[in-house]
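The other protein chains are all here in position, but one chain of the complex has been omitted.
== chain A ==
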(Lines give C-alpha, C1' and ligand atoms only; values in the text may rest on other atoms or scores of the structure.)
Protein backbone atom coordinates (compact mmCIF):
# COMPACT_ATOMS: atom_id res chain seq x y z
CA UNK A 1 0.00 0.00 0.00
CA UNK A 2 2.89 2.27 0.85
CA UNK A 3 4.27 1.64 -2.64
CA UNK A 4 1.02 2.74 -4.22
CA UNK A 5 0.93 5.76 -2.01
CA UNK A 6 4.48 6.80 -2.88
CA UNK A 7 3.86 6.22 -6.56
CA UNK A 8 0.68 8.34 -6.54
CA UNK A 9 2.37 11.11 -4.61
CA UNK A 10 5.19 11.17 -7.15
CA UNK A 11 2.71 11.31 -10.00
CA UNK A 12 0.87 14.24 -8.49
CA UNK A 13 4.05 15.97 -7.53
CA UNK A 14 5.48 15.86 -11.03
CA UNK A 15 2.46 17.33 -12.71
CA UNK A 16 3.43 21.00 -12.49
CA UNK A 17 0.27 22.40 -14.03
CA UNK A 18 -1.93 20.51 -11.63
CA UNK A 19 0.27 21.53 -8.75
CA UNK A 20 -0.13 25.17 -9.68
CA UNK A 21 -3.89 24.81 -9.80
CA UNK A 22 -3.97 22.99 -6.52
CA UNK A 23 -1.62 25.19 -4.56
CA UNK A 24 -1.63 28.62 -6.14
CA UNK A 25 -5.15 29.05 -7.48
CA UNK A 26 -6.86 29.04 -4.09
CA UNK A 27 -4.42 31.65 -2.86
CA UNK A 28 -4.99 33.89 -5.85
CA UNK A 29 -8.76 33.53 -5.67
CA UNK A 30 -8.74 34.10 -1.95
CA UNK A 31 -6.81 37.34 -2.48
CA UNK A 32 -9.12 38.55 -5.22
CA UNK A 33 -12.33 37.67 -3.43
CA UNK A 34 -11.00 38.87 -0.12
CA UNK A 35 -10.24 42.33 -1.45
CA UNK A 36 -13.07 42.63 -3.90
CA UNK A 37 -15.70 41.68 -1.39
CA UNK A 38 -14.21 43.54 1.48
CA UNK A 39 -17.03 44.80 3.66
CA UNK A 40 -19.35 41.98 2.79
CA UNK A 41 -18.49 40.63 6.20
CA UNK A 42 -19.41 44.05 7.63
CA UNK A 43 -15.94 44.30 9.08
CA UNK A 44 -16.19 47.81 10.50
CA UNK A 45 -19.78 47.57 11.60
CA UNK A 46 -19.59 44.16 13.09
CA UNK A 47 -20.00 44.42 16.80
CA UNK A 48 -21.16 41.57 18.80
CA UNK A 49 -24.84 41.57 19.59
CA UNK A 50 -27.60 39.18 20.39
CA UNK A 51 -31.32 39.19 20.67
CA UNK A 52 -32.92 37.50 23.65
CA UNK A 53 -36.54 36.53 23.95
CA UNK A 54 -37.76 37.28 27.45
CA UNK A 55 -40.63 35.14 28.63
CA UNK A 56 -42.07 36.44 31.84
CA UNK A 57 -44.21 33.96 33.69
CA UNK A 58 -43.81 35.81 36.94
CA UNK A 59 -45.98 38.69 38.10
CA UNK A 60 -43.79 40.75 40.37
CA UNK A 61 -46.47 43.17 41.57
CA UNK A 62 -48.73 40.38 42.68
CA UNK A 63 -45.79 38.57 44.24
CA UNK A 64 -44.80 41.58 46.30
CA UNK A 65 -48.40 42.16 47.38
CA UNK A 66 -48.77 38.55 48.34
CA UNK A 67 -45.55 38.65 50.28
CA UNK A 68 -46.67 41.76 52.23
CA UNK A 69 -50.07 40.27 52.85
CA UNK A 70 -48.50 37.17 54.31
CA UNK A 71 -46.14 39.22 56.45
CA UNK A 72 -49.06 40.59 58.31
CA UNK A 73 -50.25 37.15 59.27
CA UNK A 74 -46.86 36.36 60.74
CA UNK A 75 -46.22 37.23 64.34
CA UNK A 76 -43.47 39.69 63.62
CA UNK A 77 -42.62 42.91 65.39
CA UNK A 78 -44.30 45.83 63.60
CA UNK A 79 -40.92 47.51 62.94
CA UNK A 80 -39.73 44.48 61.10
CA UNK A 81 -42.95 44.30 59.16
CA UNK A 82 -42.61 47.90 58.08
CA UNK A 83 -38.97 47.47 57.08
CA UNK A 84 -39.68 44.33 55.15
CA UNK A 85 -42.65 45.82 53.44
CA UNK A 86 -40.47 48.67 52.29
CA UNK A 87 -37.77 46.31 51.21
CA UNK A 88 -40.28 44.23 49.30
CA UNK A 89 -41.46 47.34 47.48
CA UNK A 90 -37.96 48.09 46.38
CA UNK A 91 -36.46 44.70 45.90
CA UNK A 92 -37.63 43.55 42.55
CA UNK A 93 -35.08 40.99 41.32
CA UNK A 94 -37.00 40.58 38.13
CA UNK A 95 -36.86 44.26 37.45
CA UNK A 96 -33.18 44.43 38.27
CA UNK A 97 -32.44 41.65 35.88
CA UNK A 98 -34.42 43.26 33.12
CA UNK A 99 -32.76 46.54 33.68
CA UNK A 100 -29.34 44.96 33.42
CA UNK A 101 -30.22 43.21 30.24
CA UNK A 102 -32.03 46.08 28.61
CA UNK A 103 -29.96 49.03 29.69
CA UNK A 104 -26.60 48.07 31.10
CA UNK A 105 -25.61 45.59 28.46
CA UNK A 106 -25.97 47.37 25.19
CA UNK A 107 -25.06 44.36 23.07
CA UNK A 108 -28.18 42.58 24.25
CA UNK A 109 -31.52 43.31 22.69
CA UNK A 110 -34.49 42.08 24.69
CA UNK A 111 -37.83 41.23 23.16
CA UNK A 112 -40.64 40.27 25.46
CA UNK A 113 -43.02 37.61 24.28
CA UNK A 114 -44.86 34.52 25.41
CA UNK A 115 -43.33 31.07 25.54
CA UNK A 116 -44.75 29.68 22.32
CA UNK A 117 -43.79 32.75 20.36
CA UNK A 118 -40.28 32.57 21.82
CA UNK A 119 -40.00 28.98 20.74
CA UNK A 120 -41.04 29.89 17.23
CA UNK A 121 -38.59 32.73 16.95
CA UNK A 122 -35.77 30.64 18.32
CA UNK A 123 -36.43 27.97 15.72
CA UNK A 124 -36.56 30.64 13.04
CA UNK A 125 -33.23 31.93 14.34
CA UNK A 126 -34.74 35.34 14.94
CA UNK A 127 -33.53 35.30 18.51
CA UNK A 128 -30.36 33.71 19.79
CA UNK A 129 -31.64 32.60 23.18
CA UNK A 130 -34.70 32.53 25.37
CA UNK A 131 -34.70 33.62 28.99
CA UNK A 132 -37.62 32.39 31.02
CA UNK A 133 -38.46 34.00 34.35
CA UNK A 134 -40.53 31.30 36.03
CA UNK A 135 -43.72 31.70 37.94
CA UNK A 136 -43.24 32.73 41.60
CA UNK A 137 -39.69 33.78 40.90
CA UNK A 138 -40.10 37.10 42.77
CA UNK A 139 -42.16 35.62 45.54
CA UNK A 140 -39.73 32.83 46.24
CA UNK A 141 -36.78 35.11 46.10
CA UNK A 142 -38.31 37.61 48.52
CA UNK A 143 -39.06 34.87 50.99
CA UNK A 144 -35.60 33.54 50.62
CA UNK A 145 -33.82 36.81 51.09
CA UNK A 146 -35.98 38.53 53.64
CA UNK A 147 -37.43 35.71 55.68
CA UNK A 148 -34.69 33.20 55.26
CA UNK A 149 -37.32 30.65 54.68
CA UNK A 150 -35.96 27.57 53.13
CA UNK A 151 -38.37 27.82 50.29
CA UNK A 152 -37.19 26.44 47.09
CA UNK A 153 -35.66 29.05 44.90
CA UNK A 154 -36.85 29.26 41.36
CA UNK A 155 -34.06 29.33 38.85
CA UNK A 156 -33.95 31.37 35.73
CA UNK A 157 -34.17 29.22 32.69
CA UNK A 158 -32.13 29.70 29.50
CA UNK A 159 -32.70 28.02 26.17
CA UNK A 160 -29.78 28.37 23.79
CA UNK A 161 -30.38 28.41 20.06
CA UNK A 162 -28.84 25.55 18.05
CA UNK A 163 -27.47 28.14 15.71
CA UNK A 164 -26.02 30.40 18.39
CA UNK A 165 -24.37 28.38 21.10
CA UNK A 166 -21.87 31.07 21.57
CA UNK A 167 -24.49 33.72 22.27
CA UNK A 168 -26.28 31.35 24.58
CA UNK A 169 -23.09 30.82 26.51
CA UNK A 170 -22.69 34.51 27.05
CA UNK A 171 -26.25 34.91 28.24
CA UNK A 172 -25.78 32.07 30.64
CA UNK A 173 -22.66 33.72 31.89
CA UNK A 174 -24.58 36.91 32.58
CA UNK A 175 -27.37 35.11 34.39
CA UNK A 176 -24.94 33.15 36.51
CA UNK A 177 -23.24 36.34 37.57
CA UNK A 178 -26.60 37.83 38.38
CA UNK A 179 -27.60 34.88 40.51
CA UNK A 180 -24.30 34.77 42.32
CA UNK A 181 -24.52 38.42 42.97
CA UNK A 182 -27.99 38.02 44.42
CA UNK A 183 -26.77 35.24 46.66
CA UNK A 184 -23.85 37.27 47.81
CA UNK A 185 -26.01 40.25 48.64
CA UNK A 186 -28.41 38.00 50.46
CA UNK A 187 -25.59 36.62 52.53
CA UNK A 188 -24.42 40.11 53.37
CA UNK A 189 -27.93 41.13 54.36
CA UNK A 190 -28.20 38.15 56.62
CA UNK A 191 -24.78 38.55 58.15
CA UNK A 192 -25.28 42.19 59.01
CA UNK A 193 -28.88 41.63 59.93
CA UNK A 194 -29.63 44.80 58.16
CA UNK A 195 -32.85 44.86 56.35
CA UNK A 196 -31.38 46.77 53.56
CA UNK A 197 -32.09 46.31 49.96
CA UNK A 198 -29.32 44.26 48.54
CA UNK A 199 -27.44 45.96 45.76
CA UNK A 200 -27.03 43.92 42.74
CA UNK A 201 -23.77 44.52 41.07
CA UNK A 202 -22.86 42.77 37.89
CA UNK A 203 -19.34 42.63 36.64
CA UNK A 204 -20.30 43.98 33.29
CA UNK A 205 -16.75 44.97 32.41
CA UNK A 206 -15.76 41.37 32.77
CA UNK A 207 -18.52 40.01 30.63
CA UNK A 208 -17.73 42.47 27.91
CA UNK A 209 -14.07 41.57 28.03
CA UNK A 210 -14.71 37.91 27.87
CA UNK A 211 -17.01 38.50 24.99
CA UNK A 212 -14.32 40.09 22.87
CA UNK A 213 -11.69 37.55 23.76
CA UNK A 214 -13.90 34.68 22.84
CA UNK A 215 -15.15 36.37 19.77
CA UNK A 216 -11.66 37.50 18.86
CA UNK A 217 -11.62 40.07 16.16
CA UNK A 218 -14.53 39.78 13.85
CA UNK A 219 -13.53 37.70 10.87
CA UNK A 220 -12.14 39.63 7.92
CA UNK A 221 -13.06 38.94 4.33
CA UNK A 222 -9.54 37.68 3.66
CA UNK A 223 -9.88 35.19 6.47
CA UNK A 224 -13.31 34.18 5.32
CA UNK A 225 -12.17 33.51 1.79
CA UNK A 226 -9.03 31.75 2.93
CA UNK A 227 -11.30 29.25 4.64
CA UNK A 228 -13.78 29.25 1.75
CA UNK A 229 -11.16 28.56 -0.90
CA UNK A 230 -9.37 26.02 1.27
CA UNK A 231 -12.45 23.83 1.63
CA UNK A 232 -13.33 24.27 -2.04
CA UNK A 233 -9.96 23.62 -3.64
CA UNK A 234 -9.32 20.51 -1.62
CA UNK A 235 -11.99 18.92 -3.81
CA UNK A 236 -9.81 19.45 -6.85
CA UNK A 237 -7.15 17.21 -5.36
CA UNK A 238 -9.76 14.45 -5.36
CA UNK A 239 -10.88 15.06 -8.93
CA UNK A 240 -7.32 15.42 -10.19
CA UNK A 241 -6.50 12.05 -8.73
CA UNK A 242 -9.48 10.48 -10.48
CA UNK A 243 -8.59 12.13 -13.78
CA UNK A 244 -5.06 10.79 -13.48
CA UNK A 245 -6.39 7.34 -12.79
CA UNK A 246 -8.25 7.50 -16.05
CA UNK A 247 -5.16 8.32 -18.06
CA UNK A 248 -2.86 5.86 -16.33
CA UNK A 249 -4.29 2.75 -18.02
CA UNK A 250 -5.49 1.76 -14.62
CA UNK A 251 -7.18 -1.40 -15.89
CA UNK A 252 -3.85 -2.71 -17.09
CA UNK A 253 -2.13 -1.78 -13.86
CA UNK A 254 -4.93 -3.52 -12.00
CA UNK A 255 -4.41 -6.58 -14.21
CA UNK A 256 -0.80 -6.65 -13.12
CA UNK A 257 -1.83 -6.37 -9.50
CA UNK A 258 -4.28 -9.24 -9.92
CA UNK A 259 -1.58 -11.38 -11.56
CA UNK A 260 0.79 -10.66 -8.70
CA UNK A 261 -1.76 -12.13 -6.32
CA UNK A 262 -2.13 -8.88 -4.41
CA UNK A 263 -5.58 -7.56 -3.72
CA UNK A 264 -6.50 -4.73 -6.09
CA UNK A 265 -8.02 -2.71 -3.26
CA UNK A 266 -4.49 -1.60 -2.36
CA UNK A 267 -4.57 0.36 -5.55
CA UNK A 268 -7.55 2.29 -4.22
CA UNK A 269 -6.06 2.72 -0.76
CA UNK A 270 -2.94 4.24 -2.27
CA UNK A 271 -5.03 6.86 -4.03
CA UNK A 272 -7.05 7.49 -0.88
CA UNK A 273 -3.94 8.17 1.18
CA UNK A 274 -2.34 10.29 -1.52
CA UNK A 275 -5.40 12.53 -1.72
CA UNK A 276 -5.49 12.85 2.06
CA UNK A 277 -1.88 13.93 2.27
CA UNK A 278 -2.10 16.31 -0.66
CA UNK A 279 -5.28 17.97 0.57
CA UNK A 280 -3.81 18.30 4.04
CA UNK A 281 -0.65 19.96 2.76
CA UNK A 282 -2.66 22.11 0.38
CA UNK A 283 -4.92 23.55 3.07
CA UNK A 284 -2.13 24.17 5.53
CA UNK A 285 -0.09 25.92 2.86
CA UNK A 286 -3.05 28.14 2.08
CA UNK A 287 -3.58 29.05 5.72
CA UNK A 288 0.14 29.60 6.09
CA UNK A 289 0.37 31.91 3.08
CA UNK A 290 -2.72 33.78 4.14
CA UNK A 291 -1.45 34.48 7.63
CA UNK A 292 2.10 35.27 6.53
CA UNK A 293 1.38 37.39 3.50
CA UNK A 294 -2.03 38.78 4.39
CA UNK A 295 -1.46 39.04 8.12
CA UNK A 296 -4.72 37.22 8.68
CA UNK A 297 -5.67 35.01 11.60
CA UNK A 298 -3.83 37.17 14.13
CA UNK A 299 -2.94 36.89 16.92
CA UNK A 300 -1.47 33.45 16.56
CA UNK A 301 -2.24 31.00 19.35
CA UNK A 302 -1.22 27.36 19.62
CA UNK A 303 -4.58 26.32 20.91
CA UNK A 304 -6.41 27.62 17.88
CA UNK A 305 -3.74 26.36 15.51
CA UNK A 306 -3.98 22.84 16.86
CA UNK A 307 -7.75 22.88 16.52
CA UNK A 308 -7.40 24.12 12.94
CA UNK A 309 -4.89 21.38 12.17
CA UNK A 310 -7.23 18.72 13.58
CA UNK A 311 -10.12 20.01 11.50
CA UNK A 312 -7.87 20.08 8.45
CA UNK A 313 -6.81 16.52 9.02
CA UNK A 314 -10.40 15.33 9.30
CA UNK A 315 -11.45 17.27 6.26
CA UNK A 316 -8.51 15.83 4.31
CA UNK A 317 -9.81 12.36 5.19
CA UNK A 318 -13.25 13.31 3.91
CA UNK A 319 -11.74 14.64 0.70
CA UNK A 320 -9.68 11.45 0.45
CA UNK A 321 -12.86 9.43 0.68
CA UNK A 322 -14.45 11.51 -2.06
CA UNK A 323 -11.33 11.01 -4.16
CA UNK A 324 -11.53 7.29 -3.50
CA UNK A 325 -15.14 7.25 -4.68
CA UNK A 326 -14.29 9.19 -7.85
CA UNK A 327 -11.41 6.83 -8.61
CA UNK A 328 -13.57 3.76 -8.04
CA UNK A 329 -16.27 5.11 -10.32
CA UNK A 330 -13.76 6.09 -12.99
CA UNK A 331 -12.48 2.53 -13.09
CA UNK A 332 -15.85 0.89 -12.79
CA UNK A 333 -17.38 2.81 -15.69
CA UNK A 334 -14.19 3.12 -17.76
CA UNK A 335 -14.94 6.78 -18.01
CA UNK A 336 -13.57 10.06 -16.80
CA UNK A 337 -16.92 11.80 -17.01
CA UNK A 338 -17.55 11.23 -13.31
CA UNK A 339 -14.54 13.21 -12.18
CA UNK A 340 -15.25 15.73 -14.93
CA UNK A 341 -18.79 16.29 -13.71
CA UNK A 342 -17.52 16.54 -10.18
CA UNK A 343 -14.81 19.11 -10.80
CA UNK A 344 -16.78 20.97 -13.45
CA UNK A 345 -20.10 21.21 -11.69
CA UNK A 346 -20.63 19.62 -8.35
CA UNK A 347 -17.69 21.35 -6.71
CA UNK A 348 -19.04 24.78 -7.63
CA UNK A 349 -22.50 23.91 -6.38
CA UNK A 350 -21.19 22.55 -3.10
CA UNK A 351 -18.85 25.49 -2.71
CA UNK A 352 -21.75 27.88 -3.17
CA UNK A 353 -24.03 25.98 -0.81
CA UNK A 354 -21.27 25.53 1.72
CA UNK A 355 -20.56 29.26 1.76
CA UNK A 356 -17.19 29.40 -0.01
CA UNK A 357 -18.20 32.35 -2.16
CA UNK A 358 -20.46 34.28 0.13
CA UNK A 359 -21.70 33.69 3.67
CA UNK A 360 -24.80 31.57 3.44
CA UNK A 361 -26.63 33.41 6.19
CA UNK A 362 -28.11 35.48 3.38
CA UNK A 363 -29.62 32.37 1.79
CA UNK A 364 -33.05 30.85 2.43
CA UNK A 365 -33.20 28.44 5.35
CA UNK A 366 -33.55 25.31 3.29
CA UNK A 367 -30.38 26.12 1.38
CA UNK A 368 -28.57 26.91 4.60
CA UNK A 369 -29.55 23.52 5.93
CA UNK A 370 -28.37 21.72 2.82
CA UNK A 371 -25.18 23.75 2.86
CA UNK A 372 -24.49 22.83 6.44
CA UNK A 373 -24.60 19.18 5.44
CA UNK A 374 -22.03 19.46 2.69
CA UNK A 375 -18.62 18.34 3.92
CA UNK A 376 -17.14 21.67 2.90
CA UNK A 377 -19.98 23.61 4.51
CA UNK A 378 -19.63 21.93 7.87
CA UNK A 379 -15.86 22.26 7.73
CA UNK A 380 -16.15 25.95 6.96
CA UNK A 381 -18.28 26.38 10.06
CA UNK A 382 -15.87 24.38 12.15
CA UNK A 383 -12.99 26.57 10.97
CA UNK A 384 -14.94 29.73 11.77
CA UNK A 385 -15.72 28.53 15.27
CA UNK A 386 -12.12 27.50 15.80
CA UNK A 387 -10.93 30.86 14.61
CA UNK A 388 -13.19 32.53 17.16
CA UNK A 389 -11.40 30.58 19.83
CA UNK A 390 -14.36 28.39 20.63
CA UNK A 391 -13.59 25.38 22.80
CA UNK A 392 -13.21 22.04 21.10
CA UNK A 393 -16.48 20.81 22.59
CA UNK A 394 -18.40 23.24 20.46
CA UNK A 395 -16.57 22.16 17.31
CA UNK A 396 -16.65 18.42 17.95
CA UNK A 397 -20.21 17.91 16.67
CA UNK A 398 -19.11 19.18 13.26
CA UNK A 399 -16.05 16.98 13.34
CA UNK A 400 -18.03 13.86 14.20
CA UNK A 401 -20.45 14.60 11.42
CA UNK A 402 -17.57 15.04 9.01
CA UNK A 403 -15.98 11.80 10.07
CA UNK A 404 -19.22 9.88 9.66
CA UNK A 405 -19.70 11.27 6.16
CA UNK A 406 -16.10 10.40 5.28
CA UNK A 407 -16.51 6.83 6.50
CA UNK A 408 -19.75 6.36 4.58
CA UNK A 409 -18.29 7.72 1.35
CA UNK A 410 -15.19 5.57 1.74
CA UNK A 411 -17.23 2.40 2.28
CA UNK A 412 -19.31 3.20 -0.78
CA UNK A 413 -16.12 3.69 -2.78
CA UNK A 414 -14.89 0.23 -1.83
CA UNK A 415 -18.21 -1.27 -2.86
CA UNK A 416 -18.14 0.53 -6.19
CA UNK A 417 -14.53 -0.44 -6.87
CA UNK A 418 -14.38 -3.51 -9.10
CA UNK A 419 -12.09 -5.94 -7.33
CA UNK A 420 -11.84 -8.05 -10.45
CA UNK A 421 -12.80 -7.69 -14.06
CA UNK A 422 -16.52 -7.79 -14.24
CA UNK A 423 -17.20 -8.46 -17.91
CA UNK A 424 -19.22 -11.61 -18.13
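Everything below uses one rule, namely that a residue touches a chain if its C-beta (ideal position, glycine included) is under 8 Å from a C-beta of that chain, and two chains touch if they have at least 3 such contacts; residues count from 1.
The criterion applied here is as follows: contacts and distances are computed from a predicted model.
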Completion exercise
Complex minus one chain; that chain's UniProt name from "ABC-2 type transport system ATP-binding protein", "Iron-containing redox enzyme", "PduH protein" or "Isoquinoline 1-oxidoreductase alpha subunit" is "ABC-2 type transport system ATP-binding protein"
Completion exercise
Given A:29, A:96, A:257 or A:370, the residue that touches the chain left out of view is A:257
Exercise for the section: State which residues belonging to chain A touch the missing partner chain. Expected result: 3, 7, 10-11, 14-15, 248-249, 252-253, 255-262, 421, 423-424
